[in-house]
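Note that one protein chain of the assembly has been removed; the remaining protein chains are unaltered in position.
And then subunit A:
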Amino acid sequence: MSKFQTSIHEYLETLPLQTFNRLYQKPATCLAIFRLLPPLGKQIIMSSLYVDTPIPVDDMKLWFKGKTGLAKHKEAMKRLQALHIFSEERGNYTMNTIFVEQFRNALTGGGNSQSFGLATSTPDKHHVDVAFLDDYATKQWEAILHFMVGTTEGRPPCKGVLNLLGRSGLMTGGPDTIPQSDNMDARDYASQMARHDFGVPKITRKGFQFLLQDINTQVWAFLLQYLNMAESLNMDLVEVLTFFFQLGSLELGNDYSSETLTPTQTHLLEDLKAYGIVYQRKRGSRRFYPTRLATTLTSGTPVMLGSHTNAAKHSAAASRKTEEEEEDDHGFIIMETNYRMYAYTVVDQIRLWEIEKNRLRPTATWLYSQFNRQQDFDGTLEYASELGVVLWSNPKKRQMCIKTEGHQAVGNYIRKMILRNKEQAQQHRQQHVASVGT
């Protein structure tokens, strides 16, 4: 599954400092990126946010206990540095000043509040409720998934969706009809597709893997693909990302003004409607509603879209529910006559098969063995663990596998250790000789 880049983290970590500095100018973005971090990362940020001087690396290490604690600290800081929230210089950790300022604003409600979306001031004549939005989001998203497995009930998804499906390699219009080229401009590709009228699109291997992901991962995968496309369409990446993160901070069931959006973001809104991420009654309407797909983007919790709507349906129609309908709610398996089975609601089992297929996990390494003394082995292991380069170890057999990047450092450590041992032995012998002599 490694080919399938779905993580927003991986994507963010490829961006340069300048992009981050522009992103962090919006409090909503700071909060969203914070919410995407693992608990330890959040803890470190919260502990440092109101410290106005750089924090010495050694001081921060005191917050952590033992070897495992320090290893976790190292990992967390690596992540925070990749996101340019912290930088390390001359033994001090310094926080990104723009991030600090805007994240404080996010927490205290200061600064430019529009980054969290501008709630409309007048009530909506055509107000819609949460159940409606869930239903809408489910329908739109399921329509895309149904289209991918070839069981479209209504009309096929709009061109924007088809384009994205084709461009991301989730579907093809047959191997020969559309040449797949990585360096092709999005515009070229779109016109190619229009010319071929997309033929009969077929799901690809990657598309199958996509179906096996949970819905949050799927949505992000779509959005990441969109970002890649945005770059080649000369859309401003920061505006697109800012809008994604803003969506994540909106409140489900509220409507927001679309009048403060930039032209790029207005264009974006159109596309996101097609995925069911936002709802807008009609094109050009002055307000829009985020759906659950949007508001859970940065929460890190599973979307549970299906189960929520099911629950709503249950309560609304409990009395007239037949067994058949109940079956319907629990998902389905589609069988095709070529004996392939398509399913996207029994995800866990299928994921297990996928893992099973990936049976060997090889890593290049150096195997260290034949340590003369246990204390030599233990010392080396401790040193290597601190560097984070131990892949496997067995103290009884006095063997350890060291990552290739740690080989030089560990090798030097051992050479010094052996030299020291020799010197000590020699001193010991001389003392012995001296004492015998007298």
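The definition used in the following text is that a contact is a pair of C-beta atoms (placed from the backbone, for glycine too) under 8 Å apart; a residue touches a chain by one contact, two chains touch by 3 or more; residues count from 1.
In this text, contacts and distances are computed from a predicted model.
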Undepicted complex member, UniProt protein name, chosen from "FA complementation group G", "VPS9 domain-containing protein", "General transcription and DNA repair factor IIH subunit TFB5" or "FA core complex associated protein 100": "General transcription and DNA repair factor IIH subunit TFB5"
Touch criterion as defined above, residue of A:Thr151, A:Thr345 or A:Asn372 at the omitted chain: A:Asn372
Identified contact with the non-displayed chain, of A:Pro16, A:Gly66 or A:Pro362: A:Pro362
Interface with the unshown chain - residue positions in subunit A: 339, 359-372, 376, 380, 391-392, 394, 399, 401-402, 404, 407, 411, 414, 418
